[in-house]
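Excluded from the complex is one protein chain; the other protein chains are retained at their positions.
Up next, chain A:
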Amino acid sequence: MVFSARILTVSHPTTPLCWSHSRCYLNGKLKSNLKWRSMAADAGASSFAASDGSDSLDDKNSAAFCIIEGPETVQDFEKMELQEIQDNIRSRRNKIFLQMEEVRRLRVRQRIKNKELGIIEEQENELPNFPSFIPFLPPLNSANLKQYYATCFSLIAGIMLFGGLLAPTLELKLGLGGTSYEDFIHNMHLPMQLSEVDPIVASFSGGAVGVISALMVVEINNVKLQEHKRCKYCLGTGYLACARCSNTGSLVLIQPVSTINAGDQPLSPPKAERCSNCSGSGKVMCPTCLCTGMAMASEHDPRIDPFD
């Protein structure tokens, strides 16, 4: 009970890591490129030395987060009871919510300060852009959606006019070398019955083929887009297979068995124990995406270097 009480009383988030972050944000955007380096140096030198020296469990828990897992880090929270775990989850969720709210307020203040100081920052669009699923088309937003509608409808109207009025009037023959469908069937030496296809059936089949292939293209593009956002190391799952137990979660122990006095007894099956590496889950954290499964920016990403 004492254990959980100590955890729940940490309501104000002043862990060394967070503190350095917020300090650096308040210092302004201009130092953003150097911020994490100074933070790493600061944190490495002072804060972590302090937290390592302190015996407080709260400090240890919050400052002990390390992006590289070791076999001993997975042992956290092992001694908690179910109710304690639920309480802890609830209190941490609360903290996350409060911190996100603080980030939001800080951002608003940052924007105001920027305006006061006359620092021009890149204007975000009021309406976000969605990349078009159809290849080669410009990105969509609510404004040019109207244009898309207009283009789409006029194209449909035009094609229907063409097919319904223009083509029969001009007796257009769109086959190779100016042939009609009848001529085509005749040239291919197929039974003439085939040339008597009903125009409604023909246009239905043609339209269906067009629609289906268009939908396929859109889906393939969508998949490519989603795949692009995935972390390539864990393929979006956020976890990598534990190598010690080969993803099974358990290790089979080799125990030497003496067979001198065994007589006719069959060998007992080898004992298995929980893999210590992954605590039996068979998966370990992907350090690249920190279990988010999302591919984030790399050094050449335009989100980090918009002027590249």
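Methods note: a residue touches a chain if its C-beta (ideal position, glycine included) is under 8 Å from a C-beta of that chain, and two chains touch if they have at least 3 such contacts; residues count from 1.
Criterion: contacts and distances are computed from a predicted model.
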The complex's invisible chain, by UniProt name, from "Mitochondrial import inner membrane translocase subunit", "VPS35 endosomal protein-sorting factor-like", "15-cis-phytoene synthase" or "Probable metalloprotease ARX1": "15-cis-phytoene synthase"
From A:147, A:226 or A:246, residue that would touch the chain that is not displayed: A:246
Candidate in contact with the missing chain, chosen from A:67, A:117 or A:267: A:67
Absent-chain interface as seen on chain A, which is shown: 17, 21, 33-34, 36-37, 39-41, 43-44, 48, 65-71, 232-233, 235, 240-248, 250-254, 273, 277, 284, 286-290, 296-300, 305, 307-308
